[in-house]
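We show some of the complex, not the whole, and keep each chain where it was.
Per-chain residue numbering starts at 1, and chain names A and B are given in the order in which the chains are listed.
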Amino acid sequence: MAAASDAYVVDAAPPAVQHKTLTVHTVHTTQFMDVTRLIEAAVQQAGLHSGVVTVQTRHTTTGILINEYEPLLLADFKALFERLAPARFDSAHDDFLRRTVNLTADERPNGHAHCRAALLRSSETVGVRQGLLDLGQWQRVIFVEFDGAQRCQLTLTMMGTPMPKR
Amino acid sequence: MAAASDAYVVDAAPPAVQHKTLTVHTVHTTQFMDVTRLIEAAVQQAGLHSGVVTVQTRHTTTGILINEYEPLLLADFKALFERLAPARFDSAHDDFLRRTVNLTADERPNGHAHCRAALLRSSETVGVRQGLLDLGQWQRVIFVEFDGAQRCQLTLTMMGTPMPKR
């Protein structure tokens, strides 16, 4: 339980703020999409050298998960969320005879998908060091969809210092 | 699974830091409180133009959830957390004959409320673009209480560039 530390890395230049919206298309009801490379590309395109990138989903039946992207593990995750918030439960949100709020013409029963999303995060923040995402060996940033197929937007907010000019 | 992107929005002025504490009062044991407008108002009062706002709860039986604020869906969420961490479980934290740490005079059995809170976030970070919270159409920032009624504090940390002067 002891703790050690490495040297500090200090960037003196004032950080700037950059925003970027990523659009992705899910094709399955439940889908795990590795968006790590999209985020890395955005960070590099933005010229961010040192700081953070916050990844947000803009949808309420989706979430952000940082974990290993191994196909059989994704099957385990799918089974986990199906067990914790089963599709065939008596969702009040899906009782269209009672419900009066936020009803749209193409409403579909998805109370369970909201419940699964509630167990994930809407945002995760990842450090950026020397232009690279500060992730561990097995970590990938995964966009999780529980009510696809749909067009989805992810928002990136990048704050930090720019790449040094050569 | 393809990805597209919009143009970058770059703010050159150095970001500043602002803090704000919001005090809210919960009145029910389990309560979902939409605090989106409080956060929006704080961001506007602070004059934040572009950056992020981090929303934190300062309480250990509460959490931050970004999802749809539809009354029947909130009933689904309540049922979900009651099912995953039932109130009538054999909580060690509530065994006041064994417990010796962090005991207060007005201690109440709330091990289940801590467990529910552990399944939510203590903080979420939301992008701010042109003075507005970068949320999707159905997304609201919800403060979730599992052991009310009580007086609660939420902390906002706002970082970014100020509104341009006119």
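Criterion: a residue touches a chain if its C-beta (ideal position, glycine included) is under 8 Å from a C-beta of that chain, and two chains touch if they have at least 3 such contacts.
Here the structure is a predicted model, which means the values were calculated and not measured.
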With 2 chains placed, the number the full structure-file assembly comprises: 3
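Simple rule for what comes next: only the chains that are shown with their structure count from here on.
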Computed distance of Cα centres, chain B from chain A, in Å: 17
Chain B residues touching chain A - in the complex, by the definition given at the top: 1-6, 8-15, 50-52, 65-68, 70-73, 75-77, 80, 84, 119-121, 124-127, 129, 134-139, 159-161
Residues of chain A that touch chain B when the two form their complex: 14-27, 33, 35, 38, 42, 45-46, 54, 56-60, 84-85, 91-93, 95, 98-99, 101-102, 111, 114-115, 117-119, 121-123, 125, 153, 155, 157, 159
